[in-house]
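Omission of a single protein chain aside, the complex is shown with its protein chains in their original locations.
Moving on, here comes chain A:
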Amino acid sequence: MIKSLLRQGEMAVLLAVALVILPLLLFLPPWLPMLVLSMLALRGALLHRQAVLPSLYLLLPLLLLAVGGLWLSLNTLVGREGGAALLILLLGFKSFESRQQRDWQVLLALGFFLAAMPLLFDQSPLAAVWLAISLLVLTWAMLILSGEMVEGSLRSAMQALALSLPLMLVLFVVMPRLPGPLWSMPHDQHVAGTGLSDSMEPGSISQLVQQQEPAFSVVFAGQAPAVSEMYWRIMIFDDFDGRRWQNVRGLSSETVQWQGGRLVSYSLTGKPSKSRLPLLEYTVTAPAGGVLEPGNLFKLARDGDELFRFQAQSLLAAHYRTVLSRADQDFYRHLPPGNPASRQLALQWRAQGGDGAGFVRAALQYFRLGGFSYTLQPPLLNSEDGIDQFMFSSRQGFCEHYASALAFMARAAGMPARIVTGYQGGQFNPVGQFWQVKSSDAHAWVEIWLAETGEWLRVDPTAAVAPDRVTQGVSQSIPAMQSQLPGLGRSMPSWLLRVQQNWQAAGFAWQQWVVGYDAGKQLNLYRWLGLGEQVDSGAVLRAVLIGGGLACLPLLLLWRRQCAQSPLQQGRDRLVQVLAAMGIMVVDSDGPLDILNKVRRLPEPDYRQLKALLKEYAAMRYRQPVPQQQARQWLRRVKAFRPGRQ
């Protein structure tokens, strides 16, 4: 029974560890977790058959082989992925080395450590749920390994976890926060972050449009602006080579003069892509944690792709005035040769409109009335003169096509122009009271510099073609697409929409209050608790720990009194310890005579002393119960017993 109990415990450990590794399948090259899982399964089979474990001479080359394979597939053994991969590999091999109870305990401790590993890759509520399950199963395995009966063990494990929950919460609240999350690791090269791409060739954003995943979420302080006013800036493209727009020259500096506008405050939570996060236009001062780049773009101070949250203030509909030197103007006017028809049309618009504003009016008029349509599946523009082809023959496209065409026309007309990419619009989530912006809200628009006022004027040609795109979002503007695009635009049943909104709200709250619980939030909490402005987190932690300890003291005393052992029991335990040190294992089911039998081989003086002590013990417990006083005297004699001494 003992043997089979132990085997149960070992099986439980294997099971728990396998469960812990499972989510890493999503984040590591799948062959690796698969390998480790099958190793654990093999170990379980060996355990079941009580078979002999492979020798060290076999394991060592295998380990080297596996680590070699790891190196080949990841090119590293450190960092987030390399480290995690190496650790689970070592865990798999450790299981083949586990023979004694102690080894299994080590394995279990490793499991507890590894349980936190998926958090390095994903900090969503689901990851937290998985972590909770992992901890439960690990605790359960610990109970089984320590000899607990299987029935009722799950309950005990839950109780143990529930008891530790308050401490966990308190520590979560008061633990001093590091400037960044613990898991801020060097960025892994082969993981491509999602988001807008570096360059723009009409077609590249259409792939983004079809993704419904959330890009970032926003909470406005007070009244939210109209959807058509929500232009989230991320990148600027300032160079065109005939097919492709890209950013070649970040302006080193710009002097901006803001005029007019309506102040809006908001807080935004999102995953940076290439350390960029969106800003509502136009933002006057840089939010904490990053810098404001020329072009009114936000760049984070440090690298990383973990969630970031910041507060910002924007001047909606402000005038964005800046001075462009002649060289800058030339740079923003540069065009490669080609597209003669469009150039001609541009000059025509310029002549018609007179000034810059007139040009813009003429251009928008052309887009509105020229038979253009908005579609996510435009024909390919494969001619040498792509802009000509779009302007005069195909006339179908989405934001990129229109932005690209308008920027080209402006430049052709001799006006500095650039393309801004980012997101436009967003959906309000009534459950969580926040705005969710999805990947499908990605957008591109044009800024034209008006020489008369020195102002960068935002012009959105897509709005002229498909006004719904900027007032109601992508899905509303392309009714013809609905049947072809699964998940996009198709009107959802209302209950599903509610479920989706609730899920998003839960995710948002999680990001806000758990993942985003930073030093600032902590300070706010302290302030709210009346602890003042300057709070030393470490001091609070110490106070909580010491105070909690003191508060538990009476409980401890009570507990001690309740389970105060009789002197006889204490003495027996003491003897067991002394004998264990001499290599004699006494178990709980051994009576005094059994113990005496086990010590028969000891040197005569020790044996004689032990015999006397045990005889007294047997008499006091099983012959004539004695007063405590006498039992304590016996206990003193037990404590005085030293093997090898008369």
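For the reader, a short list of remarks on this structure follows.
Just so we're on the same page, contacts are C-beta pairs under 8 Å (C-beta built on N, C-alpha and C of every residue); 3 or more make two chains touch, one makes a residue touch a chain; residues count from 1.
Here, contacts and distances are computed from a predicted model.
You can't see one chain of this complex, but its UniProt record names it "AAA family ATPase", from the set "AAA family ATPase", "Sodium:proton antiporter", "Protein ImuA" or "ATP-binding cassette domain-containing protein".
Contact with the chain not shown here comes from a single listed residue; of A:155, A:498, A:623 or A:639, that residue is A:623.
Hidden from this view is one chain, which touches chain A at 1-2, 587-594, 618-619, 621-625.
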